[in-house]
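One structure follows; several queries about it will come next.
For this view, one protein chain was removed and the others were kept in their places.
Note that the chains take the letters A, B and C in the order they are written out, and that residue 1 is the start of every chain.
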Amino acid sequence: MSDYQKIIEHIHDDLLRRKSYGEVASYIPELAHVDAEKLGVSLATVNGDYFGVGDWQDQFSIQSIVKVLLLSMAYTKLGGQLWQRVGVEPSGTPFNSLGTLEHDKGIPRNPFSNAGALVISDILLDLYDDPRQAMLDLLKNITGDKSIGFDPIIAASEKAHGYRNVALVNFLKSLGNINNDEEVVFNLYLDCCSISMNCLQLARTFMLFANHGQTLDGKTHLLNPSQTKRMNAIMLTCGFYDEAGDFAYKVGLPGKSGVGGGIVAVLPQHFSVAVWSPRLNEKGNSYRGLKFLEQFTTETEQSIF
Amino acid sequence: MSDYQKIIEHIHDDLLRRKSYGEVASYIPELAHVDAEKLGVSLATVNGDYFGVGDWQDQFSIQSIVKVLLLSMAYTKLGGQLWQRVGVEPSGTPFNSLGTLEHDKGIPRNPFSNAGALVISDILLDLYDDPRQAMLDLLKNITGDKSIGFDPIIAASEKAHGYRNVALVNFLKSLGNINNDEEVVFNLYLDCCSISMNCLQLARTFMLFANHGQTLDGKTHLLNPSQTKRMNAIMLTCGFYDEAGDFAYKVGLPGKSGVGGGIVAVLPQHFSVAVWSPRLNEKGNSYRGLKFLEQFTTETEQSIF
Amino acid sequence: MSDYQKIIEHIHDDLLRRKSYGEVASYIPELAHVDAEKLGVSLATVNGDYFGVGDWQDQFSIQSIVKVLLLSMAYTKLGGQLWQRVGVEPSGTPFNSLGTLEHDKGIPRNPFSNAGALVISDILLDLYDDPRQAMLDLLKNITGDKSIGFDPIIAASEKAHGYRNVALVNFLKSLGNINNDEEVVFNLYLDCCSISMNCLQLARTFMLFANHGQTLDGKTHLLNPSQTKRMNAIMLTCGFYDEAGDFAYKVGLPGKSGVGGGIVAVLPQHFSVAVWSPRLNEKGNSYRGLKFLEQFTTETEQSIF
Partner (left out) sequence: MSDYQKIIEHIHDDLLRRKSYGEVASYIPELAHVDAEKLGVSLATVNGDYFGVGDWQDQFSIQSIVKVLLLSMAYTKLGGQLWQRVGVEPSGTPFNSLGTLEHDKGIPRNPFSNAGALVISDILLDLYDDPRQAMLDLLKNITGDKSIGFDPIIAASEKAHGYRNVALVNFLKSLGNINNDEEVVFNLYLDCCSISMNCLQLARTFMLFANHGQTLDGKTHLLNPSQTKRMNAIMLTCGFYDEAGDFAYKVGLPGKSGVGGGIVAVLPQHFSVAVWSPRLNEKGNSYRGLKFLEQFTTETEQSIF
C-alpha cells in the first residue's frame, strides 16, 4: 500500500527532473495566471487509504472534469432515456468542434464534448430545482469541504470570452436540442466548470467510479453499479477528446481531463488518481498529467487492460 | 466454472426465442450463402477450461477479426514505430470510409478501419518473407487445426467485388502510405479476411489477449504484456467502427467484429469469448453477437469497467 | 421593348396556371404571415423603361438580397483588401452552414453566406459612422421612396429566433474575424435584412449592376465598372447558396435571392429584373421566382452565356 506513496513520489520526482512542454490554457485570462510549474498527485484506494505528493493540496479549476459529474447527475435520474439527446461515440474531433453537429442534427456525439455538456446542462435544468446547489451539495458531501464553490472570477472571465460556447449553445438551440433559455444553460455550464478543487478532493470524488457509484462510507450514492460501469466506458472512449484512443493506449484507465491542467482516472474496484499540472499539450490535455499516468500504469502494471 | 456453461446456454436460448434483426452481409455473393439463423458461442478461460453452445463448432469467415492478428504480427516486430503509419484514434466513421484520409494525409485513424488494415498489410510485406504463411502458422500453432487456410472462393469473390478496397489501397498509394504494389497489398489483405474458423478456435486464438500475449501452454508467444495491454486498448476504442463507444458502453470488453457475423472479446486475465451470428445491424456488427455479449457482461457483472 | 411587357405577362400567367410548390419561410413567425400565392415581376432596362406584372408594387422583406448591397458598400471603400476577410468561392453548402468555417479558420467562403454577410457587417461598422443610415440613404436616393426603412417587427422577430446567426457571429468572433461587439454586428445585419421593398424598387436598385455601378441618371455612383463586373461574377457563382450552379445553368444571369421570396437578377448592359413569390424550394430559393427566370431567359434567349 505504501508502495503507492513511493511510486507516485518517484514518478513525481522523475517528471520534475525532465523538461515540461506545452502551454497553460490562455483562452481566458484568469486561467493563465496559474503557476505553470505546479505538479500535484493524489491517489485514493477502495480500502480507504490515500496518498499525495507535490502540490496535491492546491486548489485548481477543474473545468471539463465537471462534465463527468454533470452527466452522472443527469444519468442517475433519466437512465438510458438520456441517450436520445446525446450519443456515446468518440467524435474524432477537438473538444469545441461544431463540425459534426450539423451532420448529426444537433445530437452531440458524446457528453464530454462542450456541445454534449451544454445539452446535459439543459437536461439538468429540467431535472433539478437548483442544479448548481445539487452539484455543490454532492461535492461537499463527498469531500467534507464546505468551502467548495464556484469561482466567480473564473466563471465571469470564461463567460466574457466564451464566444465558442455561445456559438455552440445557440447552434444547438437552432437545431432543437436545447429546451431552456440558451443563456441560462450557458451560465450553468460555465459556473460548474469554474469549481476549484485539489487533487485529493478530486480523487475522493471520482472514487465513486471506482466503487460502484458510491462513496466508501456509503453515505453518498450517485449511481448504481451498472450505471457506474457505463460511465467508466464513456470516460475511456470519450474522456480525452481526439486523444482518447492515445490515452487508452498509453494509460489504459477511464478518466477525464480539464484545461485547468487536471486529469483524474480510475481503476474500477481499486483506486482513483488525480494529477494536476497546468501545461497542456496541443490536444488540450495536461502534458505532465499524461506522462505521470502513463508511467504509473506502466510501473504498477495496473490498468483495465 | 460450469456456471459459464449454464450462462451461455441460457443466453443462447433466450436469443433464439427472441426475433433476430439485421441482414447477412451481401456485398459479396459468397458471404450471403450462409444460414442467417446460425448462433454459436464459445468461451475459454485462462484456467484452460472452455465452453460452447449452439453452432460453436461451425466454421465461418472471420473477415475483419483478422485485422487484430495482422496488427499483432506487425506490432511485435516494429513496436511503437508502427504508429508513424497508422493512428490509434477512433474515427467516428464507417469501416470503409475514405473521408478522413484526405484530411489526415494518408494516415488512417486506426488499424481496424479497412484503410488501416491495408497499411498494416503493406507493412507485413516488408517485415515477413511470406506473411500469408506466417499468419497460417500462427493460427495452426494456436488451434492445433492444420486445416485452417484461406478460403479461395470467398477470397476470389471479395477481390472481384472489392471496389471500395481497391479505391482505398490506390488512394493510400496516391497519398504515399503504401510501399508495395497495390494489388499485392490488396490480395494479402483479402486472403487473410477469407480465413474460416469456428468459435472455439477464435476464442483460443484471442486467449493471447487475455493471457499477456501468449497461449496458455506458453508455446506461442505473440506479444509482450505491455503490447498486449495496448492491443486491448485499441480493440476497445476502435474495434467496432462507429459503434465502438456503444460497444464499450453496453458490453465493456475489448473486442473485434467481422462482417461474417463473428465477434470476439476478451476480459484480460480471465477469459476470451467468441460469438457468431450472421445477421448484421446497420453498423455492420452482428446483431445477436452484440446482444449476447451485452447480456453476458450484465449477468456475470464481469467487464473491464 | 413592349415585348418585355408581353413576355413577363405571359410567363406570369403561365405560372399562375401551374401548381406552385414549396413552403413560405417559417423560421421566424413574422415572415410566415405573408400570402403564399403572391407573384410579382418588374423589369427595368438600361434605356430607362420599366415593366411590371402581378404583385409588383407590393412590399416584401428583401432579406439576403441586401447582402449584395452590404458587400457593395464595403467593396467601394476597401477595394480588394476586402478579400482578406472573406473569400469569393462558392461553398457547396447551405446558406447558414458552419461546417467549412472551422476548416477555413474563420474566413467565410463568400460574402453571400450568412457568415460572410456578418463579416461584411463588421467591416461596415469600421468604415461608416452610421452604416444603417448609409444603407437607407442609398436606397432612398435610388428609388426616390423616402418611406424605405427597416421593418422593426421583422427585425425583432428575426433577432429573437436567430439562434443560428448568433452561433455564427460568435463562432466568427472566436475565430478572430469579428472586430466589433458581436451583438452590434448581429443587429446591424438583421436590421438590414428586414428592409421591405417592392419589385420595381428592387429592379431599379439592381440597375446599378447592369449599368456599370451607377444609376441611370448618374446621380448615384456606387461602384466603378471593374468593381461592378466583379460583383456580378460573385452573384453568379455564389448568389444562390448550394443552388448557384443550377441557377447559372438554368437561368444564366447573375442574381441574388432572399428567403422573403424575392430574386433579383441582371443582364449587364441590358436590364435588371426582380421577381417575388414567397414559396421557397428546399434550397431556400423562391420556387416560382426560379421558374419565371428560367422561362424568361429561355424565351428571350438573353443571358450572359
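Heads up, the rule we're going with is that a residue touches a chain if its C-beta (ideal position, glycine included) is under 8 Å from a C-beta of that chain, and two chains touch if they have at least 3 such contacts.
None of these values were measured; they are calculated from a predicted model.
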Contact partners of the omitted chain among those displayed are B, C
Please pick, from B:78, B:127, B:167 or B:216, the residue that touches the omitted chain in the full complex.
-> B:167
In the complete complex, which positions of chain C touch the hidden chain?
-> 87-93, 100, 109-110, 225-226, 228-230, 232-234, 236-238, 242-246, 248-250, 252, 254, 268, 298, 301, 303-305
State which residues belonging to chain B touch the missing partner chain.
-> 97-99, 102, 163-164, 166-168, 170-171, 173-174, 182
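Keep this in mind: only the chains that are shown with their structure count from here on.
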In graph terms, nodes being chains and edges touches, is this line, ring, star, complete or other?
-> line
Chain pair with the most C-beta contacts | A-B
Between chain A and chain C, two copies of one chain sequence, what rotation angle (nearest 5 degrees) aligns their Cα atoms?
-> 180
When centres are defined as mean Cα positions, the distance from chain A to chain B in whole Å is 32
Dist(centroid_CA(chain A), centroid_CA(chain C)) in Å evaluates to 47
Give the residues of chain B that touch two or more other chains, as numbers and ranges in rising order.
-> none
